[in-house]
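Heads up, one of the protein chains got dropped from this complex, but the rest are sitting where they should.
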């Protein structure tokens, strides 16, 4: 049972982006989502460090140390790009002006709690902008492996790790399945399985309660 | 006993401005202060509606409806002018970045309380930016007539009118005298009388207690 | 591709208006006010409006036009002089008024747009405008709690815009416009001039805050205090 690749997960997440959306993509697999935005759909990407309208990675010739994304990667600007301060950038996030954020996760609970910033006992790097994003963005989509390296479910009854936010996740895309809920008061529902993956496979690898 | 003219009061207030100051001038006599800033002294004027570096009134040819001061008067820009939003403008005021504000007043109390925005029973136009200025600017200088039209003292034990701010005035320049205090916990002291005006004249026309 | 540019005010306001709504407007005095969109509101006839605006215009210009047409029932403002009809309605009890210090008003718009539910300021402490509001000490000083403001609709006047909705304002016509633009659940901008491209470092209001735009067809820009230098030109 292989499920989706990282690229396929990113492509699946990209289908959630709608024409005219302003979206923020987290570090890792979420960054790949930019490569799969469908033609004819105009999605404007936001970066916490003060940029709206992110272009692709630069060529060697285009590299500019003053144009980076929140993952500190060199990127390029577009004709409609704008730059602004960090306070203004998070005003967009906290104020609910960003339509969707796609983020990685260590654990998500059946109530939509997200943990993705610290593991007790390990050196903690800090939350960065993750707590702000989950508190402010209209729709939070999580991209994560269905289980951890030891095979433990990451979609759980209750998270074991410290929270990034409580009741903040709207959709979960794993390498095996997609879960979604209609609102922050609704329960998650299994809406899609990867090719060759059955609902029973998912049930066996998921701790959270969800609607089938 | 004539005391100082409006122009002389403005000139006296201008002597309080120091090289490098950022200052905000209120409507009325305070606006005249700009005409008396000594040569060799660089004072940058701030206007609440989002301008730093106010130039003089325009010629007929220079008039631009998009360049006005907080009194809604047409003005001009200077080579070092900057424009910004109202929120950013009051961040300067509230954040203590403006060195001095020169304002008109209806009443000032011996504790430095200022009343200059409403008279109960009369139509109230609103505080505008006055409450923000007195709460945020480092040094508040009041320019007012020593007595009202009925001859009642305007520098009082306690104000009779609603407050614009409590314990906010540092200096009072009237048409008859100048009062100053060293700090917001100190008492006002009479430091200057207009030509031909005696300390006794002041005492007879002042209700507030002050140090002679 | 989402089209943000609409043919005129009626089209841009279509579907956004309802009686009893809250509208936040940019402008200071008569400078930088969305004249074309105010005409659009006048034509639409929406009533029961709560208007959040620093000023109330004059009798025959700016928000004064909506007041004269009895479309506004409540205002949140810092200064409402220069308007006889406003005064008449207010004294007759036909109009509700909430005074707010100017800087607090600007910050409340910014806070509302930035997801800040409330903030503590020294402005107004010890005055009538802090009565009934929560006070709190920080480092021995007393501050008053003021709340963020949002509105069903924001109307702003911009100078230049690209088709994506990035805006630049002109000189002191900027004033409350950028703050109002963030506080609207929907923001409509009237623009003096559409351009192909704005430099990314020059944008004042990023496109994310602007949902609809029109070309401003009314740019009277009336001057309240025509002050001229005494020096020969």
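Residue numbering begins at 1 within each chain, and the chains themselves are lettered A, B and C in the order written.
Everything below uses one rule, namely that a contact is a pair of C-beta atoms (placed from the backbone, for glycine too) under 8 Å apart; a residue touches a chain by one contact, two chains touch by 3 or more.
Just so it is clear, the model here is predicted, and its values are computed rather than measured.
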Which displayed chains the unshown chain touches: A, B, C
Candidate in contact with the missing chain, chosen from A:89, A:110, A:174 or A:206: A:89
Selected from A:63, A:186 or A:199 as touching the chain missing from the view: A:63
Full-complex contact with the absent chain, from C:9, C:65 or C:168: C:168
Hidden-chain contact residue, picked from the options C:14, C:94, C:141 or C:193: C:141
Touching residues (missing chain, whole complex) on subunit B: 19-20, 22, 40, 42, 44, 46, 52-53, 77, 79-84, 88, 90-98, 135-136
Subunit C residues touching the omitted chain (full complex): 107, 111, 114-122, 136, 138-139, 141, 143, 147, 168-171, 174, 200-202, 204
Contacts of subunit A with the absent chain, listed as residue ranges: 47-51, 56-75, 77, 83-87, 89-91, 93-94, 113, 118, 123-132, 135-136, 162-166
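The rule we apply is simple: only the chains that are shown with their structure count from here on.
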Chains contacting each of subunit B and subunit C, listed by label: none
Identity of the most central chain, Cα criterion: C
Distance from the mean Cα position of subunit C to that of subunit B, given in whole angstrom: 28
Multi-chain contact sites of subunit A, meaning residues that touch two or more partners: none
Residues of subunit C whose C-beta touches two or more other chains: 110
